[in-house]
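Here's the structure, in structure tokens; my notes come after.
Only one protein chain is missing from this complex, and each of the others stays in its spot.
Going by the order they are written in, the chains are A, B and C; count residues from 1 in each one.
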Amino acid sequence: MGMLGGGPGSFIGPVHRMAANLDGLIELVCGCFSSDPAKSAQAGEELCLPKERVYTSYQEMIEKEILLPADERMDFLSIVTPNHLHYAPAAMALEAGFHVALDKPITYSLEEVQSLAEIMARTGKRLLLTHTYSGYPLVKEARYRVQRGDLGKIRRVYVEYPQGWLSTDCAADNKQASWRVDPSRSGKAGCMGDIGTHAFHLAKYITGLEVVELCAELNSFVLNRQLDDDGTVMIRYKDGARCLLSASQVCAGVENGLYIRIYGEKGGLEWRQDTPNTMIFRPVDGVAEIIRTATSSIASPAAQYNSRIPGGHPEGYIEAFANLYRNFALTLMAEAELREPSEFTLDFPSIEDGIEGMQFIDAVVASSAQNVAWVKWQK
Amino acid sequence: MGMLGGGPGSFIGPVHRMAANLDGLIELVCGCFSSDPAKSAQAGEELCLPKERVYTSYQEMIEKEILLPADERMDFLSIVTPNHLHYAPAAMALEAGFHVALDKPITYSLEEVQSLAEIMARTGKRLLLTHTYSGYPLVKEARYRVQRGDLGKIRRVYVEYPQGWLSTDCAADNKQASWRVDPSRSGKAGCMGDIGTHAFHLAKYITGLEVVELCAELNSFVLNRQLDDDGTVMIRYKDGARCLLSASQVCAGVENGLYIRIYGEKGGLEWRQDTPNTMIFRPVDGVAEIIRTATSSIASPAAQYNSRIPGGHPEGYIEAFANLYRNFALTLMAEAELREPSEFTLDFPSIEDGIEGMQFIDAVVASSAQNVAWVKWQK
Amino acid sequence: MGMLGGGPGSFIGPVHRMAANLDGLIELVCGCFSSDPAKSAQAGEELCLPKERVYTSYQEMIEKEILLPADERMDFLSIVTPNHLHYAPAAMALEAGFHVALDKPITYSLEEVQSLAEIMARTGKRLLLTHTYSGYPLVKEARYRVQRGDLGKIRRVYVEYPQGWLSTDCAADNKQASWRVDPSRSGKAGCMGDIGTHAFHLAKYITGLEVVELCAELNSFVLNRQLDDDGTVMIRYKDGARCLLSASQVCAGVENGLYIRIYGEKGGLEWRQDTPNTMIFRPVDGVAEIIRTATSSIASPAAQYNSRIPGGHPEGYIEAFANLYRNFALTLMAEAELREPSEFTLDFPSIEDGIEGMQFIDAVVASSAQNVAWVKWQK
Partner (left out) sequence: MGMLGGGPGSFIGPVHRMAANLDGLIELVCGCFSSDPAKSAQAGEELCLPKERVYTSYQEMIEKEILLPADERMDFLSIVTPNHLHYAPAAMALEAGFHVALDKPITYSLEEVQSLAEIMARTGKRLLLTHTYSGYPLVKEARYRVQRGDLGKIRRVYVEYPQGWLSTDCAADNKQASWRVDPSRSGKAGCMGDIGTHAFHLAKYITGLEVVELCAELNSFVLNRQLDDDGTVMIRYKDGARCLLSASQVCAGVENGLYIRIYGEKGGLEWRQDTPNTMIFRPVDGVAEIIRTATSSIASPAAQYNSRIPGGHPEGYIEAFANLYRNFALTLMAEAELREPSEFTLDFPSIEDGIEGMQFIDAVVASSAQNVAWVKWQK
């Protein structure tokens, strides 16, 4: 693995590295960690990389890596830069024959992701999109139970992602805040791009429901903030199910309250990211059950496959993240050895999820701009 | 106190009686518990009422009670019938000089509540509207803290009231369900009238924010159900605050999940009805605090006034309900003795809350009928 | 009902009155609320009692009440004084033909309770001992499930009752604290008498297990405190089950953390008093279940009998307390009408529980005095 971005002060860069490290399957072999060569070099040294494989630009990295022997060069490029710096390196890497890992939202604009999809189709390269939360074992259990019919026909989905870290005008002090609230780097949406897309993806991943139309109100509560820091979305799915999605970054004092609830004719499921090893299953009439990671309460083979330790030993965010990397890596390894990847290793978000995420951003921004008008979902 | 309704099989009738009993201030002296005289008589006997004060109609009850000596006759009439049977007895009782206690929603239609308001203004009689949840000590604490400015300017309110008891077509088996889903008895709205109004009232009671406009989607998930069993509402308050309100009766397996969260520039508050003795206060930066009923964590005199037992001894729904009755009764007693009621005893929902509730029902039904159009709030 | 004690400043007096009021079955008709006649009179007035039935001593109350017509005089005397003032009025009342309600621990000493038992056997009068926690619906559910065999043979019981209200030397400022820590009024034990007996009773009520022997360490952490404010007890039951009981009043900041867990060969149960409407059932292998008051998760008829409102409307401490009073009153009413009381109404703690409680106090004090020696349980 090579890495673009993730130098000093980065939040998500180290997370990607830890996630890649965890299972001993992926080795960081090169990187360009900052647009500042000194910072990039410093990061490379701290990461024990040889100097010649710490690069000063992604172009240099891709050009030089491709010249290395196949068993030496990076297998894929992990891009952890701000949104506006996703597309160009991803496109170049894919064209050069590298697989790519990208953080969400996948690109700056819908056009960019459509272009990536075209390149992927042409080159046959793989892409990992790190919608972390789909890596949690109990999220996989939820998906399995929905598919198995434990909930019956789904009627109502609530998914919310409240945070409080942008409650004040902190862009000056906080590196991540500075670009998250800047439309030239983040894209059309702030809160909805950053965490609304996570909520949207989570609902899709678990339920599989297809959007028909949606309406949304985006708000910007902090003075002079140019992008939304809060929003709510009503979603109409095919066959009548409804989703209420909310996301906010001005819920003062809240950390990371991603929460999803799904109710169908036969039962309901409830899962919170901040206590990720517990899920409640509620039959329509009967006794509510406590589903716990890596215990006999688990029905889903995928949930078992993505757990590492016995029940009662909490698995967290890094483990969920590592599941994405591991499954991606095992898929690449299988294909490198001309084996068929298993359904388990193919279980990671990719370009389709990226396209849907960018469509979501476009749709909620458009709806809000028309005072919460209904916007049809584009296929 | 006299009671209309609340005979065999009633859910809310016994709750009103227990709430009225709790503090030893109110005595049930007469009633008409059912339109079926035998059932009414049976209920009266079980309640140890003298036969002559168990009536066969509200008209009889009001006419006969008014003839009794002032210190013998009921002081107020508590009406616990279905919605379509609120207005006529309430109007007659008020006109006859009795005070009235009513369950929510206050009437079948907005016109009815406006008529009640006119009668009250003319007769000077009092009305208690049992929006129970405003009786909880921690709800009063929340209101106090908002008023004191602990949260700063409010930005975002989330209030939700999920239930699951109408997930199936249970109207045939469940007395309460049968009229709740029947527009001829419930009124224009089902879920939104029954519990949406509670959520709306709770947000108003705590925040005091004034609605500018709202849009809503109401759904009816159970086949052939004529009224909504689910809905979501976006509310715009004056000065830019936003509220997302949701209510549902098809969240399979959920009991009574009323939950409110309020976030302002300086902090947030979170309170759930099913663990009503705990509230979280989150400062925008700093340590979250656990506020607990009847402990030194309480700042509000009203919260103390409405607690009965030391911290750690859970107070519940009946105590909250009893707070409404007690405050109402103490107000009536004060006024009967020509004393000024205190601000504490005047702290119970009344006709203004009833009007707002009916406006809410009208507005959400109208918005939903126009595919989630914005509806201006009428003053 | 007449009341002895419970005047101004009392914690538990008002609780008894609210509990007695709740169901409309019991009326307070007389009282002696304080040894200070002025305070007693004031309390009587606030409680709307006629002056002639507010007495200045328990002797006067008993002597005068007995002279009233049977349908006017109190049916039973509720004694809510400090421990050293339980026995004499209880004995006199029983001898005079009144039933008695007493708070725990039942008396100042084991000898006193044995004397009460003798009087009861002779007079045939009934006694209610207000071990409140046994009144909670889910405690009855737990008892039922143990009896039904859901847990199999019981192996391990943990019961704990931590509080923090005596963490400082607050006896001077707090009326209740002042006598709780005073051996001349409390008896041999402080914490163990006050709340250790509750924990002990709860374990017995649910499991039915018989004690063989126990050892205990009692501690007194606050300087110059004469009685224990903390202690732990190991209990050996017949057939090999073990109980670990702890109680403390110096767990700084803790309110009222009564918690019981019971594990057998086939499953376990866990219940906390501060969230009393939820209990967890854990099968030895399988999915943990959430048992909730007044829902379809309830198996026990007694749990249903002792619930008042549908699931999701929290019932609390007063309701649990009221269950004891209601069941006691219904038993007295049945017997007054020469009917057999039902098993449900007979479900209240009484003299046997009182004797066991005093034996428990004697045993833990004796064990601790001998540096945690084993003490055989006396039958």
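Quick note on the criterion: a residue touches a chain if its C-beta (ideal position, glycine included) is under 8 Å from a C-beta of that chain, and two chains touch if they have at least 3 such contacts.
Remember, predicted model here, so these are calculated numbers, not experimental data.
The hidden chain, counted over the whole complex, makes contact with A, B, C. The residue touching the chain not shown here, chosen from A:107, A:163, A:219 or A:246, is A:163. Screening C:15, C:251, C:330 or C:351 against the full complex identifies C:251 as the residue touching the chain left out. Listed residues B:117, B:280, B:346 or B:373: the one in touch with the omitted chain is B:280. Residue-level contact of chain B with the missing chain is found at 280, 285-292, 296-297. Against the chain not displayed here, chain C makes contact via residues 151, 155-156, 158, 160, 162, 164, 167-168, 215, 217, 219, 221, 230, 232, 234, 240, 242, 244, 246, 248, 250-254, 261, 263-268, 282-286, 288, 371-372, 374. By the touch rule set out above, chain A reaches the unshown chain at residues 11, 14-15, 17-18, 21-24, 28, 47-48, 163, 254-257, 273-277, 292, 295, 308-319.
Everything that follows uses one rule, which is that only the chains that are shown with their structure count from here on.
Between the CA-based centres of chain B and chain C the separation comes to 34 Å, rounded to the whole angstrom. Work out the mean CA point of chain A and of chain C, and you get 55 Å between them. Touching of two or more other chains is recorded for residues 292 of chain C.
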